[in-house]
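A single protein chain has been removed from this complex, and every other one stays in its place.
Letters A and B mark the chains in the order given here, with residues in each chain numbered from 1 onward.
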Amino acid sequence: MEHKHILNVNQFSREDLDEIFVLTTEIQDFFEGDGHQLDPRINLVGNWDEPLEVPYDYLLASLFHEASTRTRFSFEAAHQKLGGTMLSVADMAGTSSQAKGETLADTVKTVSQFADIICLRHPEKNAAEKAAEVSNVPIINCGDGSNEHPTQAILDLYTIWREKETIDGQNILFFGDIRFARTIRSLKTLLNLYDVQVEHELCFYSQADPGDRGWNDKLKDCDVLYITRAQKERWPSPDAYRLKNIVVSFAELSKMKEDAIVLHPGPRTGEMNPQIDVDNRVAMWRQVKNGMYVRMALMKMLLRHSR
Amino acid sequence: MEHKHILNVNQFSREDLDEIFVLTTEIQDFFEGDGHQLDPRINLVGNWDEPLEVPYDYLLASLFHEASTRTRFSFEAAHQKLGGTMLSVADMAGTSSQAKGETLADTVKTVSQFADIICLRHPEKNAAEKAAEVSNVPIINCGDGSNEHPTQAILDLYTIWREKETIDGQNILFFGDIRFARTIRSLKTLLNLYDVQVEHELCFYSQADPGDRGWNDKLKDCDVLYITRAQKERWPSPDAYRLKNIVVSFAELSKMKEDAIVLHPGPRTGEMNPQIDVDNRVAMWRQVKNGMYVRMALMKMLLRHSR
Partner (left out) sequence: MEHKHILNVNQFSREDLDEIFVLTTEIQDFFEGDGHQLDPRINLVGNWDEPLEVPYDYLLASLFHEASTRTRFSFEAAHQKLGGTMLSVADMAGTSSQAKGETLADTVKTVSQFADIICLRHPEKNAAEKAAEVSNVPIINCGDGSNEHPTQAILDLYTIWREKETIDGQNILFFGDIRFARTIRSLKTLLNLYDVQVEHELCFYSQADPGDRGWNDKLKDCDVLYITRAQKERWPSPDAYRLKNIVVSFAELSKMKEDAIVLHPGPRTGEMNPQIDVDNRVAMWRQVKNGMYVRMALMKMLLRHSR
């Protein structure tokens, strides 16, 4: 994989994804295996891809202009477990010089004088691309408005690959906010690289939408149920749509295949009953953990040739 | 001590506290002694309880939903001085996915995929217990509303033990907000394990309260004066009570025993004159520093068997 930045999913080929999955697997096996914590060199190195004596002594700037738990924490955890240090900002709009009128471009240009890699979440579409234009160092798009969230899509895909052993041939059912969820947009683009069947179920309806049909049939057929919340903060108006009366619960699970899996990029806000977490088909917490390892792999690959 | 979490003070026996005090003393002697900073291995290890070659390479998630200086900083300092790394959030409500409607349970479940230990401050009673139900990793209650603040109580007790060499037989006078200060509630519960005499002086009064009597006598008799601020943010209404016209100053100190000590969990907001800090009986700054070492001991004990 030879990319300077991670800005959108369109930049990835199927070969890139294969390479990412293999490296992620190596990293995950390493960290989840025995004994790594007994070797004091582990925080400096990793035993993959580079000789042990090469330290990962990079500085990550984690610049978030919108709320986040999973994405920010998993990048920060991933980076530190590899041995790196951090500049972490949860509220860029309020606490950076942008509060004094600085442009995003100047902020990024400033930070790229210090940091080796920048994670950026921003409410505006293409913010990461604009950042990449002025940055000396790799930019990772951690969500630009309702547009893209490429590392989430890669970790979703990795989770399907890891859980089902293959992506080709899967029947994937999206239930949620197809219009505004950037995670769905990004994942669907990647799925175009594979031979999969994709179905949808909107979690809301408007006067113009057709009625709710076939939900039970879709559940029965799917191999992967990918749930998202309604992205109300991005709706044209708070009452533009009405939520459907669907909560994925044990009743839904009972209609699904024995080897199906349920994914959710989080946060959950009512469209999925947390009690079903006890069912092993609910893979959303393995998905969270996978995300940390995928991000380790992505940062390693971006920084591999940085010096 | 065999506890998975630190949720409230009721979980501690007198034997647990003895064990904590001994380990804390070892750690404090080590860090305040000569030469530790010259040994490059020190950040990885500690010379107590475990062989030197075992690194403390844990990741702490410090999740604060309410303002804090002492508690958050002393945990974060303690953890880093032991060699650990951190996810630090001062404003969980505003910057995490809880701003998008995520439940505390899901946030904790997410973070426990990455972190080895979680410090939680939350305005709701029993928030830490709810977190412990869903967490894969140890939870430390850093204050749940006006309910409990167990690590503060342990460090308060450690300070009395360290300063007075024993806890049994002490006369302990609480001056402050007995009704709403979680630090007092937690400390008083621990003091029940010892043979001590406890007295009170409220820092405020209502129509229903008896008049102010015996303050001077109480001061004269006490070995430990434990001061807290009025917890106005937790009062039923801002004008539910009126503050008494008492500020602990040189006049009060002059009435106290030569070997008495004055503690305050902070923050001070007027009930104690900062000028008396020059009197060696004012132990509140030693108390702050002790807190860091107590928290090192507690985290070491919780993480001892985590892998």
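Following the convention adopted for this analysis, contacts are C-beta pairs under 8 Å (C-beta built on N, C-alpha and C of every residue); 3 or more make two chains touch, one makes a residue touch a chain.
Not measured: the values here are computed from a predicted model.
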Would you mind spotting which of B:I6, B:I261, B:I276 or B:M292 touches the chain that isn't drawn?
B:M292
For a quick check of understanding: of B:H5, B:K130, B:R182 or B:R229, which residue touches the chain that isn't displayed?
B:R229
Which candidate, B:A90, B:A105 or B:L253, sits in contact with the chain we can't see?
B:A90
For chain A, enumerate the residues touching the unshown chain of the complex.
44, 53-55, 57, 59, 61, 85-89, 91, 94-103, 105-107, 109-111, 113-115, 307
Per the touch rule stated above, chain B touches the missing chain via residues 37-38, 40, 42-43, 64, 67-70, 73-74, 76-77, 80-81, 88, 90-91, 229, 233, 266-270, 274, 277, 285, 288-289, 292
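Everything that follows uses one rule, which is that only the chains that are shown with their structure count from here on.
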Give me the superposition rotation angle from chain A to chain B, based on Cα atoms, as a multiple of 5 degrees.
120
When centres are defined as mean Cα positions, the distance from chain A to chain B in whole Å is 37
